[in-house]
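What follows is a structure written as structure tokens; I'll ask about it next.
For this view, one protein chain was removed and the others were kept in their places.
As written, the chains take the letters A, B and C, and residue 1 is the first residue of each chain.
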Amino acid sequence: MLLDLDPEVVATARRLAARAAEPVVAIAKAHTTVSVERATLRLAGITGADSTHRAGDVPWVNRVVDTVREHCGLEHGAALPVFHALRQHDLGTLTELAEACAAGQVRFTVPEGRDRARAEKAARAAVARGLRTVDRNRAQREKLVARWGDPPQRPWIYLIVATGDIDEDVVQARNAARAGADVIAVIRSTGQSLLDYVPEGATHHGFAGTYATQENFRIMRAALDEVSKEVGRYVRLTNYASGLCMPEIAVLAGLQRLDMMLNDSMYGILFRDINPIRTFVDQRFSRQVHARAGIIINTGEDNYLTTADAVQAAHTVTVSQLLNEHFAHEAGLPDHLLGLGHAFEIDPKVPESFRLELAHALLARELFPDAPLKWMPPTKHMTGNVFDGYLLDGFFNLAGVLTGQSILLVGMMTEAVVTPFLSDRDLALANVRYVLGAAGGLREDFRPAPDGFIVKRAHQVLGEAVDLLGRIVDDGLLNAIADGTFGLMKRPADGGKGAEGVVEKAAGYCNPASELLEVPA
Amino acid sequence: MLLDLDPEVVATARRLAARAAEPVVAIAKAHTTVSVERATLRLAGITGADSTHRAGDVPWVNRVVDTVREHCGLEHGAALPVFHALRQHDLGTLTELAEACAAGQVRFTVPEGRDRARAEKAARAAVARGLRTVDRNRAQREKLVARWGDPPQRPWIYLIVATGDIDEDVVQARNAARAGADVIAVIRSTGQSLLDYVPEGATHHGFAGTYATQENFRIMRAALDEVSKEVGRYVRLTNYASGLCMPEIAVLAGLQRLDMMLNDSMYGILFRDINPIRTFVDQRFSRQVHARAGIIINTGEDNYLTTADAVQAAHTVTVSQLLNEHFAHEAGLPDHLLGLGHAFEIDPKVPESFRLELAHALLARELFPDAPLKWMPPTKHMTGNVFDGYLLDGFFNLAGVLTGQSILLVGMMTEAVVTPFLSDRDLALANVRYVLGAAGGLREDFRPAPDGFIVKRAHQVLGEAVDLLGRIVDDGLLNAIADGTFGLMKRPADGGKGAEGVVEKAAGYCNPASELLEVPA
Amino acid sequence: MKRHVRPYGDTTGDGMVQTSFTLPVPFGPKADGAARQLANRMGIDPAMVVHSHAIGEEFTFFVVYGPVRHVVDLEQVRVVEREYPLLSPAEVNAAVRKLLRRKLVVVGACIGTDAHTVGIDAILNIKGFAGEKGLEYYRELKVVNLGAQVPVPELVRRARAEKADAVLVSQVVTQRDAHLLNTREMAAAFREAMGARRPLLIAGGPRFDPLAAGELGVDRVFGRGTTPGEVASYLVHAVRSRKEVAA
Partner (left out) sequence: MKRHVRPYGDTTGDGMVQTSFTLPVPFGPKADGAARQLANRMGIDPAMVVHSHAIGEEFTFFVVYGPVRHVVDLEQVRVVEREYPLLSPAEVNAAVRKLLRRKLVVVGACIGTDAHTVGIDAILNIKGFAGEKGLEYYRELKVVNLGAQVPVPELVRRARAEKADAVLVSQVVTQRDAHLLNTREMAAAFREAMGARRPLLIAGGPRFDPLAAGELGVDRVFGRGTTPGEVASYLVHAVRSRKEVAA
């Protein structure tokens, strides 16, 4: 360990993070949300959309859950009323039920006694079937990785495609994989995170990103399977389990064998103004699904450094990583699925900025030695000067190599201009290849001077993180968020979008998915 | 010392270099050349050109020396016949003498007895006057450096201008200095090195460079004095004491207060196919002049790596540096004026190429701790992909910082395309500024692993250099050059251009410049 | 300065430019020829295709250098000149007090699905931008910052409720011209809802062309690198002009 961190201080930091998270975990356990219920039904097999609806395609699952809520509330969960109705109406599939429900033929109630037991059993069986698909996908991934191989090097090379059109995305993703990408992330259209439903089908009209839909997931995973075979390594696919539909998208990812998902415990609150309680409930469920699916989550600490200053706010990244780690562990995710995020966002004009970056990156590395850290490129200080930007990205790549980062999100010289062009991605990969090839082993020669600039800076940031955690334990995490602690965004616990979708669980709440996913502590 | 070089091996290398150089120094002392004689007369005050000559402007000094040679040979030097004739014809200045000579009115002879003594005295007085100008310039430089200051950082930033037109060069040089350049080099027109005269006046029509003339030197030095004042640091000026007129250009540099000169003991032989003896004689004289003028020389080892492979031929750079060092010391240049050259020219596709560069650069640094090493950027592996090139230049800058180079010749992204545009230079300086600012102190954290890749490589190169020096001592340096040892160029001792300008000194050879410049061993 | 200028490589008038692009053509001599043709059509002649490489099997990337034949006529350059003086915060406050005898109400938002608030916050928040305090710092301005992803109808409603004198919207995402579509939609909605009594409409964001105000149906467009002081000074100027027209 190059930084010589005090294990006592590190342990204190983790202890404080656990204490800060505790009340929030309790809240998360005590509530459900419309999206958690929809996710459960998706696991139980519901698919498709009501294309006759005046507001455009509305997924059947939304129709059903909304109707359940209307009829009997969601505090007992959707599974009981839904599977009870299925039996009552003697319907074969949930889709048939949805159609009946849309036609106004179904009246949902919470079953009692033997009805409840029967509904519960049927629901559990259906959900278990869904989970078996998830399990099969996980096994299939393992098989394919064994067959085609993992990337030969660390960091893994992670590339974004974002044309808005799934067909163009496929073109770009294939070319990126051939040029060396190990992970492809399909960025979502602006606005999707605030949709309280998951769009259906293949889509072609996103803005600055492509809609996350089950069909788009399938298309892209199939394309990547093809190209994986061709390039002789398993190319991973990433999307976003984030926003109002976080739990459902997590389920769809498990069903379509996605490999990584952006999934943060606070991003939606801070950057999408989503209600904090909604977010904490949703993230817990979605992480349970990810744990089951063997999906690596990517947390979003990098974002803080786009709204706050990367030097002044460095310790908030560390605090958030510790919180994300705790929430993830609590939801059953092991270290090797924790793609904690951090970023190279210091103003390049700051003296010794590169060494400051090294200090921050090493701190994360040494605090989370077993986590597949995700190292994000400069964005905020990228400008239209694409030459400068290309250079800065090169130094970002170098910092990644020097500090042993696990997943390298490849920076684009056009960051301040457009969502990436085909050529931007290709040049960016050439940049990565040069740095990894030419300086791949330089870590051997990188020995921060004991008590030198880098070591001191890392200790300072850790110290500030411990202090901040202490204050959060005292004030409560929700208050800290309300005060603008993270990314300078002030988000009160009772504000934000999607609050109306949060429901306090009743005593008899039943959710077979939660039960099957809950790992024994 | 990071490389832990064995002082015994280093001492052996120097001893072998001295032995290899010895016979060549003897040859250099035993000969003169037309250019050494012209340089002497230039010191003695001759200026101007015969603009009536059918072949275009011919400098008076060429007319005079050619005529002396015709009339009485040069083996006694030009000074005696010239100053004898001056007195005989009772002329006031050398220019008048030149005119008379052009008119066919002078018959040169080597004076004897009292005439010789008189001529010698007059010549010595005239040359001494020239040297006083050189001395004044040196003092003036020291004064201006004291007033305006040296660059605040190492490495010094060295930039090339090469428009072919001295007026455009001035525009570019000023802007470069304002943007951070510490040293401006005006590249010469192709072909000048093979001219056996120095053109006259301000020039505007060079190809890929601007002619080196006394007037161009003056114009640029004046422009840089102005801008030095403005930017508050003394901006140095560089040109080329190289090619067939090496000694004369060295004199002109001293007379116009240039601050650095490209001056290599073998470059002309290898890359301009100039006769080896001519070169060795000329370089000795020119280095004596540089020593007197306090001018830093820049040697040309970087060039070997454009024709030979930078990995395979790494040790030839080291050997050449040791030879250049010896020749320079012998000519009176102290370590602090030895800008030994080396370069970042390894194919970027070679695995660990950056670390190999670090090894080579550190080796030079530790072998020559007191020399202002000149670190040259990638050229050979630059392509039309200017983005890749800009990145590679960034890593070159980083290697310069990490290994403590003294003078950094700034690489241009358009290296493979055009002589630099104004914007190329500006972007290149931004690149340097970023690297120096962001990673300026990273040297503190750069500790090549003992017995690691870098250390091993440096030891290997030094070992190969010692072996090669041993072979050169055995075979003779002239034979080694003939065999293509340096830059794969094969140059036999009796071949090459300008051989006809070499003259063996007679017993009574007299050259007041050589005498005044010869430092007591 | 001369009226007619050409790009400058290393000599006055040499016209040198650099360009790069990708063509959907497989790598090879034919592709280089295609790149040369395109560059020629752009006015670069002779066009030096100094680099090309394959991107997959169907695309080729090019770097081209050469002299462009076009000449810039500086007299024909159209720019939005700042048509008003730059005022200090004190001057802005004094002017507002004099003009309106009440606070000037500014409503700001990122509209549509755009969630990039840093830009509008730089203009509105006290913290400001480039060393200048934001509009919240001005005593005589009342700033209502609605934040991100505000639907246009919601914006109109709030602007009306607040009796906004000026509405400031930010648009950073430009893919598929999102910024233009959203801005036009916003302008149309205000026109429809309030006609001539609509507040001043101001759009901003890094990729806007300041010349486009008319076409977008807004009063003013601010681009890359705008400072709060410019916006505040403009507000004074625009409110004054409106009053003068009304008078």
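Assume contacts are C-beta pairs under 8 Å (C-beta built on N, C-alpha and C of every residue); 3 or more make two chains touch, one makes a residue touch a chain.
A quick note: this is a predicted structure, and the numbers were derived from the prediction, not measured.
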Among the chains presented, those that the missing one touches: A, B, C
Touch with the omitted chain, as defined above, among A:Thr40, A:Thr67, A:Gln172 or A:Thr485: A:Gln172
Touch with the omitted chain, as defined above, among C:Val5, C:Leu99, C:Val118 or C:Leu181: C:Val5
From B:Asn385, B:Thr419, B:Thr485 or B:Asn511, residue that would touch the chain that is not displayed: B:Thr419
Touching the absent chain when the full complex is considered, from B:Tyr240, B:Phe271 or B:Phe327: B:Phe271
Residue, one of A:Gly180, A:Pro420 or A:Pro448, that touches the chain absent here: A:Pro420
Positions on chain A contacted by the hidden chain, ascending: 162-163, 165, 168, 172, 383-387, 414, 416-422
Where the missing chain touches chain C, by residue: 1, 5, 7-9, 12, 16-26, 29-30, 32-34, 36-38, 41-44, 46, 48, 50, 59, 68, 70, 72-74, 76-81, 207, 209, 224
Those residues of chain B which, in the complete complex, touch the missing chain: 162, 164, 174-175, 178-179, 189-191, 194, 205, 207-208, 271-273, 306-307, 384, 416, 418-419, 421-423, 426-427
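Here is the rule we use: only the chains that are shown with their structure count from here on.
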Inter-centroid spacing, chain C versus chain A (mean Cα positions, whole Å): 33
Centre-to-centre distance between chain C and chain B (centres being mean Cα positions), rounded to whole Å: 52
Interchain centroid distance [CA atoms averaged], chain A/chain B, Å: 60
Sites on chain B at which at least two other chains make contact: 386-387
Per-residue overlap in chain C, given as positions that touch at least 2 other chains: 20
